[in-house]
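With one protein chain withheld, the remaining protein chains of the complex are depicted in position.
Chains here go by letter, A, B and C, matching the order in which they are written, and residues are numbered from 1 within each.
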Amino acid sequence: MDKTVASAAAAVADIPNGATVMIGGFGLCGNPENLITALFELGRRNLTIISNNAGTDHEGIGVMLAAGQIKKMISTYVGENAIFEEKARSGELETELLPQGTFAERIRAAGAGIPAFFTPAGVGTVVAEGKETREFDGRVYLMERWLKADFALVKAFRGDRWGNLTYRKTARNFNPVMATAAHVTIAEVEELLPPGGLDADSIVTPAIYVHRIVLGAGYRKPIERRTVRKG
Amino acid sequence: MDKTVASAAAAVADIPNGATVMIGGFGLCGNPENLITALFELGRRNLTIISNNAGTDHEGIGVMLAAGQIKKMISTYVGENAIFEEKARSGELETELLPQGTFAERIRAAGAGIPAFFTPAGVGTVVAEGKETREFDGRVYLMERWLKADFALVKAFRGDRWGNLTYRKTARNFNPVMATAAHVTIAEVEELLPPGGLDADSIVTPAIYVHRIVLGAGYRKPIERRTVRKG
Amino acid sequence: MTEQEKRIRIARRIALELRDGHFVNLGIGLPTLVANYVPEGIEVVLQSENGMLGVGPYPLEGEEDADLINAGKETVSELPGTSYFDSASSFAMIRGGHIEMAVMGGMEVAENGDLANWIVPGKIIKGMGGAMDLVATARQLYIAMEHTTRAGKPKILHRCNLPLTGVGVVDTIVTEMGFFRVTPQGIVIEEIARDFTPEQVQAATEAMLIVSPQLRPMPGT
Partner (left out) sequence: MTEQEKRIRIARRIALELRDGHFVNLGIGLPTLVANYVPEGIEVVLQSENGMLGVGPYPLEGEEDADLINAGKETVSELPGTSYFDSASSFAMIRGGHIEMAVMGGMEVAENGDLANWIVPGKIIKGMGGAMDLVATARQLYIAMEHTTRAGKPKILHRCNLPLTGVGVVDTIVTEMGFFRVTPQGIVIEEIARDFTPEQVQAATEAMLIVSPQLRPMPGT
């Protein structure tokens, strides 16, 4: 069993026009840079992208947005992207904004076979519009549905040829949960090891969730807000 | 911040009669041995125990059962315990049996602030009796509620004084999820380290979930079914 | 046939269903034997619902580890590529439909795919463990069981009499007599053991069997 794919381009080649694609990362941290570039270069259109943010004007998902490849974005915060604003304002881009915990849990529910669950987040706000509410133990909750995708593009730190993954610091973010929620999960890693190369107790994404694995290269890892203190 | 408690006896001393207590472990694997013994020796009665199994006649939770300390058991499989059978048959012990995935997810939901969710497990069986069913995307699901406890007794492999925990092999089982679902979580560990002693990327239970931590001693770790192969 | 011969035949036949890279959950008892007959050259990853992916063989004598057991509470070993996770994550994996194939024992299977395998008649109820979750959500559910009870009574029935584990969940049944698919039309016998005739199989079966036009001999018989 070897899930290794030779290149990011080969790994994403069968993503069709109109596909729903989850992309891991929080801002530009923990982005699957090689896979995003490959999907951009593949030139597919009418994509629905499920990702916490929309990149920046010149980085990450923002590049696909600028190229007009994205029909709809499902996100929680898109404040770092002027192109996004423009396209959303003009109606060219459809957007759905969700509370971040609801977004994360809907994705987790998809991976975990739970078609719906109840959450207190967003009760009494615009998020609740059109959604069923229900009281449990004297408190009102919203019912939320699972959120699935055709493909998930995730970034891990290390992986093995079976598809086991580990992550580094806050670059973990949405990657492990998206890895569980797509029909096909494609992972890119900074280091690719033989099975047994990762500590079995420390594996975060078990191999069952990963269908293809690519060794990434040339990571740029842009920092959005470089903040430092005096020594 | 130091959550260390000097002894298992001190750590469980405020568990009252009638408390609802989650106890980690799968069979006798990953049992909080020191805390179970301390709770047994404390002699509290009318306890509701939420644990996947009921120990064996002479090990684990079985000892508390034999002593008549348990009023009710919420479990998934209790087949290793003759005392259990006897007390359940006589009506002395109230029992609630759940599908194991539902059991685990109800506990996870309690820790995650989700009062109810839908699962396909148990539809059309005795488990569904009295429960709400609902169709999503053409399939029928049961609604299940969160399952909380007053106390959780969990066993980890290593821990630090903040309460961070890691686990070893399949001794992990229900321990991490129970750690999230109780008002007071008490952990026992085989090794107690200063903060920073555990790898930050490999911590399974973050410190926020653990209220007291005890260095365990004298682990017996009985094996229920010793199976070996020829060399 | 001895009981052990039947069990080995069933396990060997199910093992032929395994494909390289499959993630499989094997139930306690007879299904566990399937692991002994994985065909050469393919790699199958076994999931154990107590929180392990990549279950290895029983350990060598002296290498047993109390912290390393399968869902049957037997000591096992780990492989290169094994991972561990908690029980909620394990059942998220199961419930989410990520397990390609689950193999489980059966007490009764009905022609509509209903399964009863968790309450032994006349005995105290021990609990369903993970069975209800597994049967409800495995992509393919195989039932590995002897064709009849020890008293010789059929186990493939019109309707289950025992309390159900799942409704309409069974895809395939393998017994010492044959290989059966549960279809919307009823139970189709696709393979028959060479030591039985279709009439003998039907006589041991309460449900009306549909004989496949491509009925084949069951491999390994």
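The rule is simple: contacts are C-beta pairs under 8 Å (C-beta built on N, C-alpha and C of every residue); 3 or more make two chains touch, one makes a residue touch a chain.
The structure presented is a predicted model; accordingly, all values stated were derived computationally and were not measured.
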* **Visible contact partners (per top-of-document touch definition) of the missing chain** => A, B
* Which residue, A:Met22, A:Ala171, A:Ile186 or A:Ala200, contacts the hidden chain when the whole complex is considered? -> A:Ala171
* Looking at the whole complex, which of A:Thr48, A:Ser75 or A:Asn164 touches the chain that is not displayed? -> A:Ser75
* Asked: Of the residues in chain B, which ones touch the absent chain?
  -> 1, 3, 108, 110-114, 160, 162, 164, 180, 194-198, 200-201, 203, 206-209
* If you put the missing chain back, which residues of chain A would it touch? -> 26-30, 52, 75-80, 85, 88-89, 97-102, 104-105, 107-108, 119-127, 157, 167-177, 204, 221-231
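The rule we apply is simple: only the chains that are shown with their structure count from here on.
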* Which chain maximises the distance between its CA centroid and that of chain C? -> A
* **Between chain A and chain B, centroid-to-centroid distance (C-alpha), Å** => 33
* Chain centre separation (chain A, chain C; CA means) in Å -> 36
* Please set out, as single numbers or ranges, the residues of chain B touching at least two other chains. => 105, 119-120, 157, 167-169, 172
* **Set of chain C residues in contact with two or more other chains** => 78, 84-85, 91-92, 94-95, 137
